[in-house]
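Before anything else, here's the structure in question.
Shown here: the complex without one of its protein chains, the others still in place.
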Amino acid sequence: MRTLRFLVNKLNSWSVLSVIFIVLILSPNIDILIHMFTKPNENWLHIKTYLLKDYIINSAILVVMTGVFCTLAGTIMAWLISAYNFPLRNFFKWALILPLAIPPYIAAYTYNGILDYTGVVQTFLRNDLGIQVNPRYFDIMSIYGAVFIFTMVLFPYVYMITRAFLEKQSASLIENARLLGKNSFEIFIYVILPISRGAILGGATLVALEVLNDYGVAAYFGVQTFSTAIFKTWFALGDIDSALKLAALLMLSVFGIVLLEKILRGRKKYNLTSKVRPIIRKQLKGAQAFLAVFICFVFFSFGFIIPTLQLLQWSILTYEKILNIYFIQLMFNSVWVALVASVLIITISVVIANFSRIEDNWFAKLISKLTLVGYSIPGAVIAIGVILFITQMDHQLQWLYKMIDPNSITLVLGTSIVMLLFAYVIRFLAVGYQSVESGFDKVGKKFFEASRMLGKNVTQTFIQVDYPMLKPAIISGFALTFVDIMKELPLTLILRPYNFDTLATKTYEYANNEMVHEASIASLIIILVSLCAIYLLYKLGDKEKI
Amino acid sequence: MKKRSVAAILVSGLIVSAVLTGCTGSKTTANPQPSASSQNQVVNVFSERHYETDKQLFEVFTKETGIKVNVIEGKADELIERLATEGKDTQADLFITADVGRLHRAKEKGLLQSASSDMLVKNVPENLRDKDNQWYGLTVRARVLVYDKDKVNPAQLSTYEDLIEPKWKGKILVRSSSNIYNQSLLASFIAINGEEQAKAWAKGIVANMAREPKGSDRDQAKAVVAGEGDLAIMNTYYLGQMLNSADPEEVKVAQKLGVFFPNQNTANGTHINVSGAGVTKASKNKENAIKLVEFLTSVKAQNDYAKANFEYPVNKDVEPSDLIKSWGEFKPQNINLTLLGEYNKKAVEIFDQVGWK
Partner (left out) sequence: MFIEIKGLCFRYPKAPKAVIEDFSLTIEQGEVICILGESGGGKSTVLRLVAGLEVPSKGRIRINDITMVDESVFVQPEKRGVGMVFQDYALFPHMTVAENIRFGLNKMSNKEKDHRITQMLDLVSLGDYKKRYPYELSGGQQQRVAIARTLAPKPSLLLLDEPFSNLDAHLRGKIREEIKIILRQTNITVIFVTHDEEDAKSMADRVVILKEGKIIDIADPKLVC
């Protein structure tokens, strides 16, 4: 009887949907997980002897250094924007998100293009000033160069999430601290950092995951990381078992990071009360104002302006040869897949996050953690899992296809866009979910309970109470996933239907042929579209006056 | 009001995109149909080559034969995995890669089938096609030494083997071993000189490297001119691309560089590789696939196909472009390219053992 009551009590559309979504997301990965437990073979020994140590050290250096720099940069700027008024503050408020529009691999190509022997810097020194410099000083192709690239394009994750959090904080906290005789620096260290810990860590986790999963930058700069190792083992050694073992190690480290985040975040939850008074910004003057502008400007320049200008110059060099009407089609393709996939991701995130908030038990926590699975597996590995899964689905659905069209081909889903969309959802669910979950965290459970007491069920409550309060989180989650999908490459490349090109695949096409200049136009359009998305969604988000 | 506008935007976006998914989805699924009906002839291609000329040639092919070419471009390794996973259900008919090692891998995995015709045999010389006719070379590229004409006297250059001599210490520039062209290069040495010597060579190169391997082939060329080293090991066509770059500074760099074909006076010549095509085992349009390969290796197509990317044509009846001719003629390695594929894995292991990053 007790279990029956338990079941009836828990069975609602939210829990059922959550479980279905998670099962769908996990199933393509099951085959892969099974491989993990096969016996190590000679290749594994080879990897262990010659490579593993380097992989671990390099990946650790990349993740830790990038994580620390992004956290520092993101948090400081989030605090500056939330608590101070200075010239151009309103501009920087959203401009500092823009580096997210630049795919790391494009940033890597671009910065190397700027700094290498034929790049604008050395050329200027050589041709205009007559200085022959040691090219080693301008060599960005190293692990530290990679840290620089990642920091400059990924810090907005921390910045965005932390700023959104700080905006919801009550002014009284800071005013109290001020009255207790703390100066701005002390307030930042003793009040802001501790209360925004959850948000900062949420952003830092995204950064760490992006870095761990990167293939393009590491491969181009010749840095041996886990991702490059997985590809090498899989393709060059032709050993899928060992590759999956490496993937499993990567996954473990990802879960390690997530666990660390949970531990660091602690058990504290900071609910906002209904009487939030937003922080009143302090006017900065003179040197202080200059410093604030300077910090924001430096990061905005390195993260956005400089690479964009370089790409612009290259496109001026090549547009006659490259640009044609076909680019409109590319843009259109990129935008609508990103749009559809983001909507799906946000919907699923909302369902699962709401479920895990309501059912505060181990099962719900597990479900919520499983959303991260896709983010912890390299894109190419997901791709293969998805192809396998969809092919099986197609076989299961044969009867249906034959009923509709007797001449139907076998792979109906497998040659359609569904496959790609499905893979996007698996891959980027974590990004949307992090945002939505932090939104739920902020709102807390109180309004939900109040609404239930006023006679609304979970769904009505979501629509009338949770959704309006979650909107900023939903919008930022949407923007993040949209931009991420616009930039995505490995999945798009391998899972797209016939004759389906996007801006990212076009960029790859040229960059892979070492035609970096020719790749610039497609890159620029990716940046432009992402920029529009960020701006539009930012504007929608800004209108919220809750 | 505001709540509604956001919702409205999201919803209308969703609807619009759903409709579009419908359209594009049906369009893309309709295309790769098996060619049951004669008026709807297609050939579905998985390709690793991403050149504009490829697409233009496909259009010409369609115009001439009425066979529509559908393409998915991607990285060869992943396309192989996709082929393998889709198995007998795959819609792909033809697999095109930029390296023979991958063609061999596809063959080993049983993804290709034997396909032949008189014209193919005539178009593609024997050493540039698979011994079982499972793949055919489309274009040839040579992996050569590139040097700064101001600093290096080409008389000092002789063979790949010479590069491990102490006089080149700190002077060799080459990219990472994860690059397939390097793997095929070492595989050719295993085939010619045996594993021991090949390993000694790789070790010697690592000892003589000017810097850690990184970047692309073009980056190696720039590093030569920048003075980071004296010699770069790279493919010829990248130099061709640089000479025709939109960036005048790159052209300037490329003009300073000389091309040297090593091993001209030894039993074996300069290392070559091909981009090539193979008909898939599960092909549902085998005839059309063969027709496409015939077309791509024909005199007519080879002119554009090889020239556009500064590669060497496989078809002996076609002259290389003027630029390529200016680098002189050369004697290529005299081995069946199948061996490059067979020794690929060994090569990768050696690279790791000697610490070639």
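Going in written order, the chains are labelled A and B, and every chain counts its residues from 1.
Convention: a residue touches a chain if its C-beta (ideal position, glycine included) is under 8 Å from a C-beta of that chain, and two chains touch if they have at least 3 such contacts.
Computed from a predicted structure; not experimentally measured.
Novice: Based on the whole assembly, the unshown chain contacts which displayed chains?
Specialist: Computed over the complete complex, the missing chain touches A.
Novice: Of the residues A:Met469, A:Ala504 or A:Ile534, I need the one that contacts the missing chain.
Specialist: Of all options in A:Met469, A:Ala504 or A:Ile534, contact with the hidden chain holds for A:Met469.
Novice: Looking at A:Arg178, A:Lys282 or A:Arg452, which makes contact with the chain not pictured?
Specialist: Selected residue, touching the omitted chain: A:Arg452.
Novice: What residues on subunit A make contact with the chain left out of this view?
Specialist: Touching the missing chain: residues 1-2, 4-5, 8-9, 273-277, 361, 446-447, 449-457, 464-465, 468-469, 546.
In the analysis below, only the chains that are shown with their structure count from here on.
Novice: Let me have the rounded angstrom distance from the C-alpha centre of subunit A over to the C-alpha centre of subunit B, please.
Specialist: 32
Novice: Report the residues of subunit A in contact with subunit B in the complex, numbered from low to high.
Specialist: Those residues of subunit A that touch subunit B are 46, 50-51, 112, 116-119, 122-123, 135-136, 139, 141-142, 219-222, 224, 228, 231-232, 234-238, 314, 317-318, 321, 333, 336, 339-340, 343, 380, 383-384, 387-388, 391, 394-395, 407, 409-412, 414-418, 421, 467-468, 471, 475, 478, 490, 493-494, 496-501, 505, 508-510, 512-515, 517-518, 540, 543-544.
Novice: State the interface residues of subunit B toward subunit A in the complex, per the touch definition above.
Specialist: Touch residues, subunit B against subunit A: 2-3, 5-6, 9-10, 13-14, 16-18, 20-21, 24-25, 28-29, 31-34, 36, 44, 50-51, 70-75, 77-79, 81-82, 85-87, 89-91, 105, 175-176, 178, 183, 211-219, 222-223, 225-228, 238, 241, 245-247, 249-250, 252-253, 309, 344-345, 348-349, 352-353, 355, 357.
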